[in-house]
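Here the complex is missing a single protein chain, while all its other protein chains stay put.
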Amino acid sequence: MTGVDVAFWVFALAAVWSGYRVFRTDSMVRASFLLLASFLNVGAILVLLLAEYLGTALLFMMTVEMVVMALFMVMFMMNPAGLNPMEMVHQPRLAAVAGVVTTAGLGLVAVVVDFPDAPVDPAAETIRALGTELLGGSMLVFESAGVTLLATMVCAVILSAARGRYGDGTAGSVAPPLEPGGDHRPEDDLVGDGGGGHHHHGGH
Amino acid sequence: MLSAFLAGLTVTAAATLATAACVVLARRAAGAMSTAPQRVPVLGGSQPETHAWSRFHVRYYPMTLLFIAFEMEMMFMYPWAVVYVEEGLKALVEMGMFLAILSVGVVYAWREGAFRWQ
Amino acid sequence: MAVSWLARLAADAPTPVFAVAGVDAWGAVQELRGDPRIRLAATPRHAAVLLVAGTILAGHGEALRRVHDQLPRPRAVVVWRAPGTGPAIPALAVVDGSADEVVSAVGRAHASILADPTRAQADLLPDEEPTEWRGVGPFGQGGEGMMGGTPYGRPMAMTGDDRDGLALDQLHLTLGPFLDPLPPGLTLDVTLQGEVLQDVAVDRAAPPVVDHAAPGDPATPAAAARRGLHWLAHALHVEGLDALAGRAAHLASQVAVGDVAADRSADRLARLVTATGVLRSLRGVGAVDGADASDRWRQRLAAIVAALRDGVVPRALEPAPSDDAALAGLLVGVTLTDAVSTLVSLELPGVLRPAVAA
Partner (left out) sequence: MTTLPPVVAVALVVAVLTVGVYGVAVVDRLVSAVVAGWMVSAGEALAAPLRAVAVAVTRQPVTTEAPDRILWVLAPAAYAGLAAAALAVVPLAPGVAVTDVRTGIVVFGAAEALAIVAIFLHGWAPNAPLPLIAGYRFVGVALSYELLSMFVLIAAAIPAESMSIGAIVESQAGLWNVIRQPLGLPLFLIVAAGVTFLGPLDVVDSTDLAGGGAAEDSGMQHLAWSAARAAMLIAFSAASAAVFLGGWHGPVLPAAVWMALKTAGVATVLVGARHVIARVSPERFVRWAWTVLLPLAFLDLVIAGMASL
């Protein structure tokens, strides 16, 4: 075993272990950052595969994304710190079966498939190649990604901001009827006397 | 290259472990746990009614979503910067377009007041 | 041997002190910020010595004992200028004299508990959890259901509506009476959702009897300047400018002994304060009758300079807002940060203005 092999096993086991811990902890904050730990280890494995930029970019991206995820998890989950004991899993039997089947399937693929063995030359200018690709053949993809992300930004603002340029975001909104063809019930509207609609109490 | 990463990882781990060891040893050495009145969070003499951990109402959540989208874009720019000098004007124009699209998003968010505390 | 060497080294450091002051001694405590031998901490957790100064109201006895217990061990208490009417607290030293004497006493108290930790003071409140919870309920969390327990002796926060349509958890907190950033004698009952205040109730201590900090005729320019500098020292400290707070406090003690160089220093201090950008960063915060926190800072700075340079007794600031409900109304809907900045900038009757007229 070379040093790279040892490092691979260390990171791989750490990634799996912290991924497993995500489901064993009661605290949403711990769960978010255990998931981050798992991603960090995956990023390290990418670096071992000499995908230097992808690996380090994964560390960067996943960190800020998990921070944002933690903010929202704590906002909307009941008992976010797990101070009260609670059951963290739903439908455990189905989940167990699905987990075993998926693991077996992926494991089979990993063992059976003859993966190509094409080591990258450590001196290869992979980052430069990536940049050239973004400015060459993949330019259209790159610019479409820009437009897609613009749409994401606009949608995120529309969906999340409570107040816009024209006043309250919920002004004039009418709740749909509970059943098709049913009557509109004013007490379901978000605006007005604060009744109904927004008394959701989280949950997980 | 990998040896450089290994050295960096070693340095990080060493600093982390040394700091953690200081704190843990000091906590061990202090012996007795904090007493119940000592454990009450600092509020200037009063007691909180509830635990502090709660569904915390973050006031800047539209900004965080915007940030995620923006940050994802930025990851394209690192390799772009490396080949910029080589590609010259083409790179400048392409990135100009890209940034212009992004700026539209930021200006829109600003007009809608998404950076205000909700 | 090593321990005594460590103890001596620690005793030579500026003593970290948490001060609990009655309204009458609050100014004198702020003046201690000008003394490099001690460091007034923002939280009892950073302190080694608890300084209890002036008249503590009888109703604040439990709060005083709680702050005392929150200091990490080994801790010592020094009592300064206590009239003997407040809640009793065991002290390592009792001082009635000047600021210099109390600073020396604080240093000696620190050295003494370092040299012999058995001299340190024990907790005053019983070592009991807020409620019985261990073993109560099906999972031993002190209640039933996911939100119903009282794990570790406290219940969970519950939801409430908010202005942006979300209904997330509210924290009901009582801030004070001995919270470092708040003006003395002020207690706030707040409902927080996130960092925004949803509901505020203000409780002010009754005006105390005597002001030790500025004895003599309060209508003299020097007394007015000194009181202004006490406010400035605390306000700068709250805005994160501790070193400048030290300068303001030092100037206050110079004024107290009638130092003639003080007038030029006041000018310089006002310029330094303006240069920090604090006036700009407070613009738009806590506006009352068209004047925001920034305007109030500017008025107060001008009053200090006028009192020292021109010997003018400044016209008292309009105490605004006039009553507690109006004050609470000013704080609802703003962040805790802005609420603190607003409170610090205000002239609060019965809080910052000791009963000079009496």
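Each chain carries a letter (A, B and C) given by its place in the written order, and its residues are counted from 1.
As a working rule, contacts are C-beta pairs under 8 Å (C-beta built on N, C-alpha and C of every residue); 3 or more make two chains touch, one makes a residue touch a chain.
As the structure is a prediction and not an experimental result, all values here were calculated from the model.
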For the chain not depicted, the shown chains it touches: A, B, C
Full-complex contact with the absent chain, from C:202, C:225, C:238 or C:348: C:238
Hidden partner interface residues of chain B, rising order: 1, 3-8, 10-20, 22-27, 30, 33-34, 38-44, 48, 51-53, 56, 58-60, 63-64, 67, 70-71, 74, 77-78, 81-86, 88-89, 91-92, 95-96, 99, 103, 106, 109-110, 115-117
Contacts of chain A with the absent chain, listed as residue ranges: 27, 29-30, 33, 36, 52-53, 56-57, 59-60, 63-64, 66-68, 70-71, 81, 83, 127
Interface residues of chain C (partner: the chain not displayed): 6-7, 9-10, 12-13, 16, 34, 36, 41-43, 45-46, 48, 70, 72-74, 114, 151-154, 171, 173, 179-181, 192, 194-195, 237-247, 250, 265, 272, 275-278, 281, 285, 335-338, 340-341
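Definition applied: only the chains that are shown with their structure count from here on.
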Topology of the chain contact graph, where touching chains are joined (line, ring, star, complete, other): complete
Chain pair whose interface holds the most contacting C-beta pairs: A-B
Centroid comparison with chain A (C-alpha atoms), farthest chain: C
By mean Cα position, the chain sitting nearest the middle: B
Distance between the centres, which are taken as Cα means, of chain B and chain A, whole angstrom: 16
Centre distance in Å when chain B and chain C are each reduced to the mean of their C-alpha atoms: 32
Chain centre separation (chain A, chain C; CA means) in Å: 44
Where chain B touches two or more other chains, by residue: 51, 53-58, 118
Chain C: positions in contact with at least two other chains: 151-152, 156, 159, 163-164, 166, 168
Chain C-facing residues of chain B, complex: 35-38, 40, 42-59, 117-118
Chain A-touching residues of chain B, taken from the complex the two chains share: 1-2, 5-6, 9, 51, 53-58, 61-62, 64-73, 75-76, 78-84, 86-87, 90-91, 94, 97-98, 101-102, 104-106, 108-109, 111-114, 116, 118
Chain A to chain B touching residues, read off their complex: 3-4, 7, 44, 47-48, 50, 52-53, 57, 60-61, 64-65, 68, 71-72, 74-78, 80-81, 83, 122, 127-128, 130-132, 134-135, 139, 142-143, 145-147, 149-150, 152-154, 156-158, 160-165, 202
